[in-house]
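One protein chain omitted, others in place.
For reference, chains read A and B in written order, and residue numbers begin at 1 within each chain.
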Amino acid sequence: MAVIAPRRIYEGSRIPSPVPTILHVPPELHETGDILQVNFGPNHPSTHGVLRLVVDLHGEKVVGIRAVVGYLHTGFEKTMEHKTWWKCVPYGPRIDYVAFQNNELVFVLAVEQLLELEVPDKASWMRTLLCELNRIHSHLIWLGTSALEIGAISIFWYAFQQRETLLDLFELAAGARMHTRYFQVGGLAEDIPVGFYSECRRYIENFPQSMADYESMLSRNEIWLERTVGIGLLSAEDAIALGQSGPVLRGSGVDWDLRRNQPYLTYGDVDFRVPVYPNGDVYDRYRVHMDEMRESIRIVEQCLDRLEHMEGEPWIVDDRKIVLPPRHELHTSMESLIHHFKLVTEGFRVPEGEVYTTIESPRGELGCYVASDGGSRPWRVKFRAPSFVALEATATCMTDALIADMVAIVGSLDGVMGEVDR
Amino acid sequence: MSPYEGVPGLVETKLGFGETTLVVDPARIVETCTHLRDVEGFNFLSDITPVDYLGWGEEGVSGHYGTRTGRDINRPMTQGYGVTPEAKPKRFAVNYHLLRLGAGPVRVRVQVWLDDGETVESVVPIWPTADWHEREAWDMMGIRIDGHPNLVRILMDEDWEGHPLRKDYPIGGEPVRFSGEE
Partner (left out) sequence: MAVSRPKRLADFGLNTERIQMRDKDPSVFERELGVEDLEEKLMLTTLDKAVAWSQSRSMWPDTFGLACCAIEMMSIVSSRYDIARFGMEAFRSSPRQADLLIVSGRVSHKMTGPIRQIYDQMLEPKWVIAMGACASSGGMFNNYAILQGVDKILAVDIHVPGCPPRPEALMEGIIRLHEKVQAGVPPAYEIRGVAS
């Protein structure tokens, strides 16, 4: 791992103490009596969902900040304990509703690790392709909403227009725009439909032009630079201590990407670059996001090259104890009928054990801890959400920040509240 | 020969599904974690997961795996051979998932076992990211963390009673009425 030495921006760690996630107002400022406490309530146009920030202001400077979460707590983990393994899969995408297929993937990978299944190649390549498209989807939404909050309102429409074409691709592959539920334990739920490859290729051809448009509007825009360079500084050591991952960690100079360092799916066979920038401010995180989108398109192209030669291969594993048999067999084979019945009513059983699977979601290290007692329902499922951890870094990034920077910083940490609250 | 023999407080090392679990004495968790961070190089705490094992192995896992009391031909869904789940040492397990950032990343899980009412010391001084994870463990499972600087509820309302992820807490919700029945 190469840690690009951070520039000497300050001395020592900036993590507040005693509580790492709360910036307390210094006692001497309390006495001057000039502190205004403002509540950025759960309903706010710039907080990426239902996040509440209680901010103490001394003039325009933020001297105290505390994040209150839990307004979207859904009880995913407890609900999943009451559903069979198959029925748990649709709960995954609703956790991080912007990078939905990554959540499905991490849960399905964890179950496959417990079952010790070998997934067919076609399914792995298609999963890689869809996860990278999902990464582009997530970064486009990030770009649109963060730029909107900082004031570059037109980027919102540009980014969402691109996103619509992308959702058309998802709809073509899986039948639904969002929350596709296309990944199944053992592979994919259905075969890849005819016409997907040509549509995907057309998307890849048109994408670089859009990227060039966004960068020409933002990357050297004086207002954008003033709003983002040097704002929200987070050093590499602080980022690692605070458990950051994904673009926040790479924007702080740490060369760490699970797709390359701990390859899962087919990332070991794909050639891509990992963008790392040293300064640890909002602008660097923006650059990491933009470069990642470009790299994702390259990965998608490589996956398409491989997939086009895999016509007719199986898309799901052949184990009838886990996967439904094809429908035409139900008329002729008794065993298939029984397997179908057992799988639909009771579900398959997963051997006893516990695993912790991690993947690189667009926000960082997404982990899924699954404990099974050998039955048809999970005993415990826990999702390690990267946004949950990213919000812990708010207090550190907000040291010496102005109130207007708060919006830029919270946006750059890329939090999705569904993930934070689960 | 596990590479973790020198870890203080180590009770047992378990291997399974490609993962290493170090079961550690809860009273020495801070010593263990400091050793793991400074000597072994685990500078990244990925996650803290509490698990409640109340009722583990009591219900027969139907079909392929039998019940703890054995087969009973007259009770459906209890026939079958296979491994019944072993009893767990205590009710709660707290898993710390650690990662060493480096070439060929190494992950390890540190596991401590607690009974209801027992506490574990906070690892916030070692990895500041543990702050919210430990608050969630308190909020959702009721595992009290000693020495945590700010142990308040994080996901539920501040005045919520009970700890939702415990196995004896009901799932809640409403009974669904179907329109066919009147």
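Here, contacts are C-beta pairs under 8 Å (C-beta built on N, C-alpha and C of every residue); 3 or more make two chains touch, one makes a residue touch a chain.
Worth saying up front: this structure is predicted, and the values here are computed from it rather than measured.
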From A:P16, A:G49, A:P120 or A:G347, residue that would touch the chain that is not displayed: A:G49
Option touching the unshown chain, where A:L117, A:I141, A:V389 or A:L413 are the choices: A:I141
Full-complex contact with the absent chain, from A:R177, A:R201, A:R260 or A:R298: A:R177
Per the touch definition above, residue among A:P18, A:G59, A:P90 or A:P326 touching the missing chain: A:P90
For chain B, residues in touch with the removed chain: 156-157, 164, 169-174, 176
Residue numbers in chain A that touch the chain omitted from display: 41-45, 49-50, 70-75, 78-79, 90-91, 94, 97-98, 100, 141, 144-145, 156-157, 160-161, 163-164, 167, 177-179, 417-418, 421
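Keep this in mind: only the chains that are shown with their structure count from here on.
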Centroid distance [mean C-alpha coordinates] between chain B and chain A, Å: 24
Chain A-facing residues of chain B, complex: 16-19, 21, 43-47, 49, 51-53, 56-57, 59, 61-65, 82-85, 95, 97, 101-105, 107, 109, 124, 127-129, 131-132, 140, 149-150, 153-157, 164-165, 169, 171-172
Residues of chain A touching chain B in the complex: 1, 15, 18-22, 69-70, 73, 75, 77-79, 82, 113-114, 116, 240-243, 254, 256, 258, 261-262, 346, 349, 352-356, 358, 365, 367, 369, 371, 373-376, 379-380, 382, 384, 388-389, 391-392, 421-422
